[in-house]
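The complex appears here without one of its protein chains, the remainder shown in place.
Up next is chain A:
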């Protein structure tokens, strides 16, 4: 069990894909002005990462080395299409709000990175867990960013009014630059905590 715990800790904190490796921020910064959309998006990314790692790990012996990148991309695209169809069937509103960003999960560097870096050399179950926890690390960071952006930008959380009516909402929080600033502050705080731990 300790192996699974280690993978979890690595992926969520010590080697977090977003604030340590700076991967995969492309497609998701755009959806972080709303907690509901962010949650659905990050869950979708976690599931796609988990299942594509599982698939890559199972068939790794069958893929010739030279074409493995394109095979991995096709596996990822396959799962993204499934996610896209499910979203359109059950959550049409959110699917519309996410727009092209669902399709862009294909080019999310985290998924390719886990398939290439972990699933190629490990068993199926642990690869699935590794993919899922990487997605979890991504979820945590984006949910924190989305929390502040939605709270200050609209005064709501998950669409429910939290701040009083008189609160003047910060329009900048809904625009692109604030996503960069919020992520920068998150990285600053997280790295500060890590550096302090190391110093001890």
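FYI, contacts are C-beta pairs under 8 Å (C-beta built on N, C-alpha and C of every residue); 3 or more make two chains touch, one makes a residue touch a chain; residues count from 1.
Convention: contacts and distances are computed from a predicted model.
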item: Protein name (UniProt record) of the chain left out of view, among "NADH:ubiquinone reductase (Na(+)-transporting) subunit E", "CRISPR-associated endonuclease Cas1", "Dihydroorotate dehydrogenase" or "Protein FixC"; value: "NADH:ubiquinone reductase (Na(+)-transporting) subunit E"
item: Touching the absent chain when the full complex is considered, from A:63, A:109, A:126 or A:143; value: A:109
item: Hidden partner chain, touching residue among A:62, A:168 or A:195; value: A:195
item: Where the missing chain touches chain A, by residue; value: 19, 22-30, 69-70, 73-74, 77-78, 80-81, 84-85, 99-100, 103-104, 106-109, 112, 175-181, 183-184, 187-189, 191-192, 194-195
